[in-house]
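Just one protein chain is left out here, and the rest sit where they should.
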Amino acid sequence: MSRGQTETIVSRKEGHSATLASRKYKKKSAFLESWNRLRTNPGAMFGLIVIILMVLLMVYSFMFITEEDVMAINSANRFKPPSAAHPFGTDSMGRDLFMRTVYGTRYSLAVGFFSVAFGLVVGVFFGTLAGYFGGWVEEIIMRVSDVMASIPGMLLGMVIVAVLGPSFLNLLIAIGVSNISGFIRMSRASILSVKGSEFVEAARAIGMSEFRIAFSQVLPNSVSPLIVTATARIATSVLAAAGLSFIGFGVPVPLPEWGALISDGRNYLGRAPHLTLFPGIFIMLTTFACSLLGDGLRDALDPKLKQ
Amino acid sequence: MLDECMTNSDVVLDVQDLVVHYELKNEVVKAVNGISFTLQKGRSIGLVGETGAGKTTTALAIMNLVPKPPGVVKSGTIDVCGYKMLELKPKQLEKIRGKEISMIFQDPMTSLNPVISVGEQIAESVKLHENVSASEAYDRAIEMLELVGIPGERAGEYPHQFSGGMRQRVLIAIALACNPRILIADEPTTALDVTIQAQVLNMINDLKKQFGTALIMITHDLGVVAKMCDDVAVMYAGRIVEKGTLEDVFNDTKHPYTEGLFNSLPDITKRESELKPIPGLIADPTKLPEGCAFAPRCQYATDACRERPPTIHQISPTHLVECTAYDNPGFQIEGWQNHG
Amino acid sequence: MKPAKRSLCLILCIILSIALLAGCGGGKTESSPTPTSGSESPSPTKGISETPPPTEEVEYYEHLNIAIGDKVTVIDLFNPAFGSSQVGIISHAVFDSLVDMTLDNEIVPGLATKWDTDDYKTFTFTLRENVKFHNGEPFTAEDVKYTIERTKATPGSIMASKYARIESVEVVNDYEVKITLDSPNVDFIADMSVPYAGFANKKTCEADPENGSMIGTGPWKVTEIVSNDYVSVARNDDYWGEVPVTKTMTFKFVSEETARYIMFENGDFDFCGIGSVFVEQYENDERFSVESYVMNNTNLIAFNFKDPLMADINFRMAVAHAMNREDFVNITLNGYGVPAEYFWGYRTEFRNTNVPTYEYNIDKAKEYLEKSKYNGETIEIVAAMAHPISNAQVLQENLSKIGVKTEIFATDGPTLTSYTPWGNTDSQIVVTSGPWTTLASSVSMFLMPGSIGNKANYDKPEMTELLKKAAMTFDAAEREKVYAEIQEIVATEIPYLPIFNMELFVAGWKGCGGVKLYATNNHDYAYAYRIKQ
Partner (left out) sequence: MLRYAVIRLLWLIPILICVSLIIFVLMDAAPGSIIDSMINEEMTQEDIEELKREYDLDKSVFYRYGKYMLGLFRGNLGSSEISGLSVFDMYKTRFPKTLELSLLSLVLGTLIAIPMGIFAAKHAGTIWDNLTTAFTLIGLSMPSFWLGLLLLIWFSHSIKLFPAGYDGTWKCYVMPVIAGGFSMSASITRQTRSAILDVVRQDYLRTARAKGVPEWRVTVKHELRNAWIPIVTQIGMMLAMTMAGSAVIEAVYSWPGVGRLMIEAINQRDTTLACGCVILTATLYVVLLLLVDIVYAFIDPRIRAQYSAGRRKKRRAEA
């Protein structure tokens, strides 16, 4: 064989081992690569910074603001406009609005996070079952999801809070339940699209149980749409919680949840607009940050979409 | 109004040192680095080369369809029947595309709009270029379908109801609906299996003869070139390394790369002979070497080849090669088993 | 600039612009008003209740829009839904009662010209003649009998509990009716003077059961009603009494308070109830005239005697001394209110002022707390509706000052009612309000065992005896002595701890008048007018 060919054969073998090594290397970098792409996306970074800021505020409120500070009524300085002493001014009961808003971050973040987690876990479980097993299982789960979807989210929330009584936990459940049907539909759709692919046949060929395939093989592949939907749902959940509190079905009265703060301030709009202004901005910033982060994640995790 | 096409000289297409780069965020892809060739009325030329040699970019540049944000036409002129394609305004360009010059693409499965009926997609092209009524355009579309071997009554059906081969025929019908002077075929049969491939190629040939259409056949399959083309231009890393009539390039191969291409073809008559593939990988368009792009893989490469851009030698009036090795008159490549 | 940086700064500047825009656009923010100390007598502005000047000199608006404080679901004497807080306003306009009560609690003839009784058990009314219903039907004794009997047969209808004690209604002749009670009731005539003790026409109701009972005899007839939205009425030209000057009126409920004020300022409303926060704003504005009235029912807290700790007098004394009524008036009512020392209604008859009262004294409160059975557990305060919930929060703060930990269960009306039925043991402190009417007998529903209003589950046989005796003694002076004794007991045992009486405000454009503001919130807009300036 001429010199040229042996070289090619040798080089091909090394090339092979090199690609093997690089593939291992590549696996680790898949996550790194998404993080890099996320890091370079200014919007997502802005979102991440705001969310971290909110979490810091929450931690600050856990450490420094006691229930007493937030509830202490002081009839002397009511309706004070924003000033150095009270950056956000004071409300109709003379309580400092800044402290209450910061204290309120825990409710909104908790609602955003836990209700989505609740909806995600329950929704994805049933969605995967429906998507994967099909047949009458799918028909039943989808119809139940239709039933839950057809009851307007706000009404479902109202009835649940009315039944269980106004408490923070019930608000979480109310919004969590209204999230479920969205996740069921989403996870079913992504399972359907992944189910047909070859690696599922391959997994079945090596004797893996249907159940394990569904949850260990098929589900991980639909992770990226899951994450994106979750972040988008966080935004809508925070808004829904604020909406429910606004019409009086949210957290029990004295707790300073942002929606409740706006609801308290709405009667004094002409007189003290700052009461509704600052909680509103906080809600907007949080949901804005979540959506931006959601977009950033979607672009980072799904290169096809990246321009 | 655009002036009528120059009918005196029979050159329908004249491309002079075309340079096209894709400027991405942190790198520049030099896809086409100075391409020049001409095409006479009714003749067909084959652009041959491995993937990534810049064949498709050249075709898109001729149609001025290079996607603007990343793609930039650095220099060069393209003259389609007298119209300066690169300088025309979009309005005028739209008049020429589909009328004077049209193009068919590689993957028939995605090249047809899935939600519009096949007949309508053909009629659309006719309606655009000839002021005929919608129904006349539709009749014309049915005619074209019959021409490409698809029963007319299927004009109302949708692309998902056709096989790959049938869709390619529809694409050809669309391209030739307005009887263009030039047809660019960008690897039309790569996605089809062999039997369908032969049918499609024969059909293109018949239609070419019937309408006198000039053809640019872009392919990496030398067999297709041998069957379809009068002239051949071998492309490597964005440049034409060898250009000439089919006879010149196939039987009097000059450029080592062309030789390598032929050597990596299995020869039915000599089964036991070893295949001689070209070592290494195709040149990276973002980091093109100084001298000849093929030097790193060329067995005859000399230092001269590596330092300065290759010189162009006119072997015969129709045969040209771009290779510094021919600076010394006695240079001969080993040649390859003659395919004939 | 690199594209990435450009989009980041773009997002930031958008956020800032929105915040700035919202900030500065938020309208004027004045300094908070200096809370005037709760003045004893109602504030002097006597705006909208002047009597209308003679018609020749001035020109009146033909149509008036009046903002009411709650929704009107239906106008039907026999429908429970009619009993919303605005029933008084609608009834003054659409219905007439046998007798009327003036602003200073005096009974004047209404549909009945004469009435007499000897044993407060059987009453004979002589009815006014040629009185016509809105659809022209004559008003006769038959209608009185029909209305009373049908109300008794419809549980939950507005007058059902008042007519429950009527044993029989006898039509003597077209214009005379005899009503016999099952037991003597000195306040029966006063009971019949409430505006919603109106009468429907028998023939009309049987002919059109759906809207029959919307036809009344009052100065205004209903032209249109959109449930829970608005009621339009037109003048009843052949009304037996004085005919109003205005031609048509619309009572509309706007749930969003801010929107209501804006519509009032934009002229969409001629009259509008004003929250205490905005009073100063309208009083200083010469375009409007504002009148106030003090609500008769006293806002108070009830201690549930079924709860061991609440039944401990020392604990109740501690709470009595820990309550700073100034805080409640300033915060819940923005300074416009009358701190209440007595459980009694503000202008309820037979008011006894020489009973023990409890001044705000933290040390005394702590003393009593030591003596009480309180050992640090958290006490539940339950309240429904805006003002009580605000009072609950102020109470929570006041009690925390003496070391009593409390938790607020804020909820809505129906839940509170179902949570605190007679004899319940779950509720502890209930923030609610006292008797509405100016009749002393209305106190019984707060102190009689088994009645709904008795949130304190107060059950002392001695008190029950006194209440029964009061209802039986015909002679006023005698009755006063009995009620005085009742007030004595309430003040010493403190089942109810009074907080304040609310001072409410109704504003009208300059040139508005003719409105009678009652302390029971049953205002009379029948003769409202507005002069074109």
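We just call them A, B and C in the order they show up, numbering each chain from 1.
Here is the rule we go by: contacts are C-beta pairs under 8 Å (C-beta built on N, C-alpha and C of every residue); 3 or more make two chains touch, one makes a residue touch a chain.
Every value quoted in this text rests on a predicted model; they were computed, and no experiment measured them.
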Requested in this report: Can you pull out the displayed chains that the omitted chain is in contact with?
Outcome: A, B, C
Requested in this report: Kindly state which of the options C:N130, C:S255 or C:N354 is in contact with the chain not pictured.
Outcome: C:S255
Report summary line: Checked against the full complex, the residue among C:S227, C:T357, C:T425 or C:T492 that touches the missing chain is C:S227
Report summary line: Out of B:H129, B:K276 or B:R297, the sole contact with the unshown chain comes from B:H129
Report summary line: Given A:A117, A:I151 or A:M208, the correct residue touching the omitted chain is A:I151
**Report entry** Touching the absent chain when the full complex is considered, from A:V159, A:A202 or A:V223
**Finding:** A:V159
Report task. Touching the hidden chain in the full complex, which residues of chain A are there? Just list them. Result -> 43, 134, 143-144, 146-147, 149-155, 158-160, 162-163, 165, 185, 188-189, 192-193, 235, 239, 242-243, 246-247, 259, 262, 266, 269-270, 273, 276-277, 280, 283-288, 290-292, 295, 305, 307
**Report entry** Contacts of chain C with the absent chain, listed as residue ranges
**Finding:** 3, 6-7, 10-11, 14-15, 18, 22, 25-27, 71, 73-74, 76, 79-81, 83, 155-156, 160-162, 164, 226-229, 253-256, 258-260, 262-263, 265-266, 268, 411-419, 422, 435-436, 445-446, 450-453
Report task. Using the touch rule from the top, list residues of chain B that touch the missing partner. Result -> 63, 65, 69, 90-91, 93-99, 102-103, 105, 107, 110-117, 124-125, 128-129, 158, 160-161, 171, 174-175
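Going forward, only the chains that are shown with their structure count from here on.
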Report summary line: chain A and chain C have mean C-alpha positions lying a whole-number Å distance apart equal to 47
Report task. Round to the nearest whole Å and give the separation of the Cα centres of chain A and chain B. Result -> 50
**Report entry** In the complex, chain A residues that touch chain C
**Finding:** 40-43, 45-46, 68, 71-73, 75, 77-81, 92-94, 165-166, 248, 252-254, 266-274, 277, 280-281, 284-285, 288, 292
Query - chain C - residues contacting chain A, complex - result: 4-5, 7-8, 11-12, 15, 18-19, 22-23, 26-27, 29-32, 35, 256-258, 261-262, 275, 277-278, 281, 326-327, 330-331, 334, 389-390, 393-394, 396-397, 400, 408-412, 415
